[in-house]
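Of the protein chains in this complex, all but one are displayed in their positions.
In order of appearance the chains are A, B and C, and numbering begins at 1 in each one.
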Amino acid sequence: MSTSHREIRQPNDHYQYTFGPYAEPVARVKPGETVVVYTIDAFGAKLTREDQSVSSVLGPYLNPQTGPIYVESAEPGDTLVVKIENIEPTRDWAVSCLVPFFGGLTSTRWTPTLQPALEERVWLYRRTASGGFAWKDRWEIPWAPFFGTMGTAPHLEAISTLAPGDHGGNMDVPDVTIGNTLYFPVHHPGALFFTGDAHAGQGQGELCGVALEIDARGTFTFDVIKGRAIAWPRIESATEIMIVGSARPMEDAARIAYAELIAWMVADYGFDRLDAYQLLSQAGGLYVGNMVDTNYSLVAKCPKRYLGDSPSHG
Amino acid sequence: MSTSHREIRQPNDHYQYTFGPYAEPVARVKPGETVVVYTIDAFGAKLTREDQSVSSVLGPYLNPQTGPIYVESAEPGDTLVVKIENIEPTRDWAVSCLVPFFGGLTSTRWTPTLQPALEERVWLYRRTASGGFAWKDRWEIPWAPFFGTMGTAPHLEAISTLAPGDHGGNMDVPDVTIGNTLYFPVHHPGALFFTGDAHAGQGQGELCGVALEIDARGTFTFDVIKGRAIAWPRIESATEIMIVGSARPMEDAARIAYAELIAWMVADYGFDRLDAYQLLSQAGGLYVGNMVDTNYSLVAKCPKRYLGDSPSHG
Amino acid sequence: MSTSHREIRQPNDHYQYTFGPYAEPVARVKPGETVVVYTIDAFGAKLTREDQSVSSVLGPYLNPQTGPIYVESAEPGDTLVVKIENIEPTRDWAVSCLVPFFGGLTSTRWTPTLQPALEERVWLYRRTASGGFAWKDRWEIPWAPFFGTMGTAPHLEAISTLAPGDHGGNMDVPDVTIGNTLYFPVHHPGALFFTGDAHAGQGQGELCGVALEIDARGTFTFDVIKGRAIAWPRIESATEIMIVGSARPMEDAARIAYAELIAWMVADYGFDRLDAYQLLSQAGGLYVGNMVDTNYSLVAKCPKRYLGDSPSHG
Partner (left out) sequence: MSTSHREIRQPNDHYQYTFGPYAEPVARVKPGETVVVYTIDAFGAKLTREDQSVSSVLGPYLNPQTGPIYVESAEPGDTLVVKIENIEPTRDWAVSCLVPFFGGLTSTRWTPTLQPALEERVWLYRRTASGGFAWKDRWEIPWAPFFGTMGTAPHLEAISTLAPGDHGGNMDVPDVTIGNTLYFPVHHPGALFFTGDAHAGQGQGELCGVALEIDARGTFTFDVIKGRAIAWPRIESATEIMIVGSARPMEDAARIAYAELIAWMVADYGFDRLDAYQLLSQAGGLYVGNMVDTNYSLVAKCPKRYLGDSPSHG
């Protein structure tokens, strides 16, 4: 499906480890253009066997990004639109593992204790005939791919690719998937888009901190909404509008996601603010994307059937 | 459907406002017995019109409970089993509202600021022919009923019916619904079961703090698992096993829910602990039940198709 | 010093493990009366040697309380006043220890992980000639005694003596000490006062969860402020006024403490609300009492020299 589109690969495997304005663009795309972007897995494809020692193999930086991609015509104050046309694995295996002092059920660098680390362990999954990924003969996870990391360059900051925030980043949210459209704030000419950390699948919360990590290629169509600024990443599917809020503690991520969703409903769908608050109280969805990263990411959503006829961002 | 079963009503409308061991049982049921329990809405059915002043109408206590119900043979260290056979509304309207300094997008008693309260407002919903609940001609919420509050008496404590915890309580979790089975810890002879706060529907997070509040009757079949203690409320549906974790901050509720789910998978389904951790990382579900109560409640879940043949708690 | 006052001992060593309205008073005191109250240590005095196994020795309940003490004339809506005249140890040793899965630098029941518990360990301190408590020849902690637990019965709830809250409870705040005056809300006739968990000293945060635990006797003068309700425990020293806020996450305890301190400055000292906010921004104190209990307790304080002439609660 993606073979007819221009392909973007990170030159010389010189991947990026921050979302920021300080690196030169690796490609330029036009609004409306569809391109194929190749990404490498969160570990730089260095973890390939179950008998490897995780901490010996991994370097200091994780989540290498392809980018920045310069989207022509995008200027500060605009919104970048990224339609995910397709996601394909470029290898027939996926890997997950336990990284010392990283994950949802261990003490971490940010929630330290005096306890020892959990043991390191690697799970290697093989792609099956049905397209899912199986660990031994124990279980098979259906193919449900998405990009763990995606976003634009912040104002002045260069933010680690391990962190999610209002620029997007390492959100680890399964709705960043095929058929959905992402919206990101633009702070620099060209927007400076990055993506990486493709997952063949992931549970809500990304409990151990590592999903089914794959090398992949994504097919994206880029566009720009001129003169329209947004504060947090937005996702639109065929049936829902969504906000990804990222913060700590987790309740702040929830507050951000729902507050921004109300702002969207007021601005684009004509809702009274308190009526939107009421409607989401009865019809909103709120799930945990990740409970393991530097910030936690929660997704608040509203079914489109409640929103009337107005097209979003139209 | 429920007419042939014994009916339990709270005597003299003397509802309970704590989960605790200090009140006399209002009824005794046998293991295996199915009964119908009548509950009154979270506001004691005092909020009936959109022109009412919420703060004038509401008294100091909310979430009146029917109970305690004494389940024969239940002893400390056992697990109480409650199958929800049915939930029916006993009136044709539901109510939601904004209570000053209560809700997910306002400062509260527990997260105070110096800002003024949001305005009070009432939304009255009418039951439709399809069984849903509609606010004016603006929107209709499908019938998706559940009990916001359900649980057993803690050891020594008497806990407000506004608080969820390891005893259950005010979890506000939509999976406490028809067809599902709840499991609660037993700390006293008879278990001392309470329920109330029925909702015709509710979004994830219960954003404004008030769902579609109804008077209702629930049809429950009680049972007891002897000699088996659990630490947190469990839910079993036809397709999933779930834990409800309640705590602050929200990430602690998430940790509790997933850690206890792993414990369940190890004890009843033979999982290695780290393999369960891995499986939930790829296949687990994690949504927010409430982001408004004294503790936040999150639901962690695992599809049964990953669990093999072993019956739970069998 | 305290020998001339009436002495209150818990009858039959039947200590209380909740703050609540469900137990009979063990003594009645008059406003203005000074009494001596005997308390037992947090472990019921069962931990006496460094070679004991902590988890084998401790029962299911900790922090036994002396009480409830009925203070005559106190009615709901009043404020209970407790002046701490003296605190004396009734033995020449103190004990601290590591309790499995309890403390500030371990995973806990409320912040669970999959890691093993820290080892159990006991530190036994001997009283020195100077009145401090020394561990071996390694270090000596100066005598700086206070009651870890103190408060009144809540409305309807019976709250574990491990939890601090708006009723006081297990605050673990070193300012509950000799010479200071405590103020608590009154929800029941007689106020129903409890205290226990005396400490010979404690660092801010009570890091491992266990201070220098002692049996003790406290000399208290009780009084009642009629018709004046307060929302959270207050402390007054010769030089400062203070609020103890208890909540999770810790920032909510900080918000509660400072917001209530502003309310106090407005009500009793004539401050404009935003001016009080400003003054505390430049002159307020905020330390962590405990970072280990069911709720965290923070103390916000304002030097009296900024408050003008008005007596507090006068």
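We adopt the following convention: a residue touches a chain if its C-beta (ideal position, glycine included) is under 8 Å from a C-beta of that chain, and two chains touch if they have at least 3 such contacts.
In this text, all values refer to a predicted model and were calculated from it rather than measured experimentally.
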Across C:29, C:191 or C:262, the one contacting the chain not displayed is C:262
Out of C:34, C:204 or C:237, only one touches the absent chain, namely C:204
The listed residue (C:42, C:81, C:98 or C:186) that touches the chain absent from the view is C:98
Of A:5, A:217, A:234 or A:255, the residue touching the omitted chain is A:255
Of the candidates B:4, B:56 or B:115, the residue in contact with the absent chain is B:115
Contact with the hidden chain, among C:24, C:51 or C:119, goes to C:119
Touching the unshown chain, subunit A contributes residues 17-18, 20, 22, 60-61, 110-114, 155-160, 247-249, 252, 255-256, 259-260, 262, 273-274, 277
Note that subunit C touches the chain not displayed via residues 96, 98, 103-105, 118-119, 121, 123, 135, 138-139, 141, 201-212, 248-251, 254-255, 258-259, 262, 274-275, 277-288, 291, 296, 298, 300, 306
Residue list for subunit B contacting the dropped chain reads 105-107, 111-118, 249
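FYI, only the chains that are shown with their structure count from here on.
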Taking each chain's mean CA coordinate, subunit B and subunit C are separated, in whole Å, by 33
CA centroids of subunit A and subunit C: separation to the nearest Å works out as 47
Each of the following residues of subunit A touches two or more other chains, namely 105, 118, 249
